[in-house]
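With one protein chain withheld, the remaining protein chains of the complex are depicted in position.
Residue numbering begins at 1 within each chain, and the chains themselves are lettered A, B and C in the order written.
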Amino acid sequence: MINKHARKIAAEIVSNKRVGTYHHMVFEVGDLAAFVRPGNFVAVSVGGEASSMILRRAFAVHRASAKTHIGGILELVVAPHGGGSKWLTSLPNGFKVDMVGPLGTSFGIPTENVRALLVGGGYGSAPLFGLAEVLKNRGSRVDMVLGASSAAKIYAPIEGKRSVNSMTITTDDGSAGLHGRVSEFLPEIIEKNNIEVIYSCGPMGMLAAISEIAALMQIPHQCAVEESMACGIGVCMTCVIPMKDADGVIKMQRSCIEGPVVSSERVIWNSNGKIPAGTWGEL
Amino acid sequence: MINKHARKIAAEIVSNKRVGTYHHMVFEVGDLAAFVRPGNFVAVSVGGEASSMILRRAFAVHRASAKTHIGGILELVVAPHGGGSKWLTSLPNGFKVDMVGPLGTSFGIPTENVRALLVGGGYGSAPLFGLAEVLKNRGSRVDMVLGASSAAKIYAPIEGKRSVNSMTITTDDGSAGLHGRVSEFLPEIIEKNNIEVIYSCGPMGMLAAISEIAALMQIPHQCAVEESMACGIGVCMTCVIPMKDADGVIKMQRSCIEGPVVSSERVIWNSNGKIPAGTWGEL
Amino acid sequence: MSFDFSTQLGDKRFSNPIFTASGCAGSGKELAQFFALEELGGIVTKSIMMKPRSGRATPRMAETPSGMLNSIGLQGPGIDRFLADDIPWLKSQNATIVISIAGESVEDYGLLAKKLDGIPGISAIEINISCPNVENRGQVFSCHVDTAYAAVNAVKTNLNLRIPLIAKLSPDVTNIADIAESVHSAGASGVALINTLLGMVIDTNTMKPKLAGKTGGLSGPAIRPVAVRAIYQVHQRLPQLSILGMGGVASGRDALELILAGASGISVGTATFGNPLAAIKVKNELQDLLIEKGFASVAAAVGFAHRDS
Partner (left out) sequence: MSFDFSTQLGDKRFSNPIFTASGCAGSGKELAQFFALEELGGIVTKSIMMKPRSGRATPRMAETPSGMLNSIGLQGPGIDRFLADDIPWLKSQNATIVISIAGESVEDYGLLAKKLDGIPGISAIEINISCPNVENRGQVFSCHVDTAYAAVNAVKTNLNLRIPLIAKLSPDVTNIADIAESVHSAGASGVALINTLLGMVIDTNTMKPKLAGKTGGLSGPAIRPVAVRAIYQVHQRLPQLSILGMGGVASGRDALELILAGASGISVGTATFGNPLAAIKVKNELQDLLIEKGFASVAAAVGFAHRDS
């Protein structure tokens, strides 16, 4: 069933802290937390009762914990960007937001131990820490690379850093870690750590670059894609990206229910603004 | 000059208390308070940053005090009715609302002592208390009659009651004071107290009824009218009511700048939904 | 007092007046987690065309004040695959099915009608004529009385099934009542009002149109006053024509507004994006409101705002 486990709930804010340019927000979500897998997202209404912003905003789940002393909680990392996210990050504790989730696909977890590389860009690092925990619990080695334009846009909480075997930071302006783009350093890190699988989340351009490297080096790569979403539940067809289906046919597929986590070799990259030649029913 | 003294300010809420079905709200408004006269109104933006409610809401000034220990303050009495007023009445202290004022005409204060009757319906009582203070300070006798559908909709603060010479309450359902409509009791009160001038504020139907009585008994009557206002500053022409001008010509005149306080004999009552015959430029 | 929440479009009765809007409820499967599809008056499927269609490139949407633009471009699997995959599933859910069809030519409409003719369990056909006519410089069928007539007539004459035909009109015309009259004379017993308004958003960062398709369809509460006006005008001219109303309905109050203007049924579109349960919310609130106002039936409220005029 599509959207299995998804529900619409009133999620109470229990913490809202600024971390660099982001806000780390914790919500009480009750039972719902138990159904959240790394890679899933939630969709939040923004602007209050008489809001002119009629669409939900999607946020990747940073972490979900089913059993804390206050019950199930869910954590998000939100960048105050436009009207919706600024409203959300300005809310006080105790405020109840209207949340639908969990939504979308999750990262596939190998049944055996693997040497995994997790790559995040900007707030794209958010879902990777939950993923890292799960992988570590299964005994996998986890290396992480986080990139952003500048230091303030790296989201890497201390406890998160501790939970991985190695952490590499890159910034476009050199204000923290290595100077350059994530993808420049990947081949070396992959070689050095004998990486067997890559998980990534971040801007589409970064995912495309990682996909190219993964393909060249023949390493399986799962990435969480992002395209403008109106509904988040698969009914509007706005969030499509061209992807190969099981038979290799390129179709415009919904990133909200076929994704956000997809196998990167399925995606036809750099196709924003056009329908790739050969797409089924090409216009 | 039209809208003389009117300014757009950020008015901080310093108190917001529920009183019956209303909210009594106090705002810090600085210098602006000094320019407010009884009968003036202010126009407040509602719904916050990304509000779908694009028009201001008009509120009659309940009282304005230029020199309190926190500077100039302004008080409103707000009925939580639809989206705008519910938003406003739900705000916490410290919140700054966007306010334009003072706007509109004010009640004419006689230079000599008079025996004045102040008649209010529902939240229409709000501006009358500020007016009563001014009249009392000039040595006038002030009688007040407040009516509403039921007890909870009578707004009559205790200190307000004290400041008038007599206070009569009427309710349509008899849940407080006299059982019936304000207008039923007016002739008697007017006779008994030798009333020389009537001031009123409330629903248009009530004002029309009072006007009829005032005309019959030949007593000057100033009333604060209310018609849906889009701008509150005279630029949109939505708030018009048919009124005679100085030459006796009926024109559709703006209640926001020619009013809200007008001499009742100027108004062509019960004309909502039609242009009275003989109106200048009648369509 | 007993209250009758059923409604009629053409000569077909539906259990209640709340429907999904075409293109806003996926294949139905996506919503089934949130409520039972059979609870609605009907599920209006996304407009289906003869052949598979990729739709437009992305970005396909832009949020606007109290509304949104979309430019999906009628993505879909084509009628054959749709009838094989989606319809049986909807039937398995006991959903009441209204099929929306769209053509690129008058011939297409006739062919689509023929495809549907053998299919049992369809309650009505919504004929989306707000789509570009490739034979006429891409102008949409519903923009002119003659092309609107031709498209509807092609369905009528190629269909033996005796079910209501509901022509879905674009509000982007000089006189919508004229178009309604034309499709009525072509055999439509109802009209769906309104499809989206043509709009555009320019991204002030890239300084280019935000949508890959440049223009898109404006929907949501922003357009509700236009929907109410269109419904009112058409009901005034043709009170015998059934109207399936839509455009920014997100509450029972909104649905009632469209019903008072003249709609017998209401489709909930964009509101579902903001709230997966929107249609159920609208349904429940509408029922409460109608009862509260003392109406004995939906029919009694249809066009009620026209009294004394």
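Couple of notes before you dig in:
Just so we're on the same page, a residue touches a chain if its C-beta (ideal position, glycine included) is under 8 Å from a C-beta of that chain, and two chains touch if they have at least 3 such contacts.
Everything numeric in this text was worked out from a predicted model, so none of it was measured.
Across the whole complex, the hidden chain's contacts among the shown chains comprise A, B, C.
Within the complete assembly, C:V173 is the residue of C:I72, C:V106 or C:V173 that touches the hidden chain. Remark: the omitted chain is touched by one listed residue; of B:S149, B:S163, B:N193 or B:T238 this is B:T238.
In the full complex, the hidden chain is touched by subunit A at residues 52. In the full complex, subunit B makes contact with the omitted chain through residues 1-6, 8, 45, 52-56, 98, 100, 227-241, 251-252, 257, 271-275, 279-283. Subunit C residues in contact with the hidden partner, per the touch definition given at the top, are 64-67, 69, 143-144, 172-175, 197-202, 204, 207-209, 214-216, 218, 220-226, 228-229, 232, 248, 253, 256-257, 260-261, 289, 293, 304-305, 309.
The criterion applied here is as follows: only the chains that are shown with their structure count from here on.
Top-ranked chain pair, ordered by C-beta pairs in contact, is A-C. Averaging Cα coordinates per chain places subunit A and subunit B 55 Å apart.
Spacing of subunit B relative to subunit C, judged by their CA centroids, is 46 angstrom.
The multi-chain contact residues of subunit C, meaning those touching 2 or more other chains, are 65-66, 221.
The residues of subunit B that reach two or more other chains are 52, listed in rising order.
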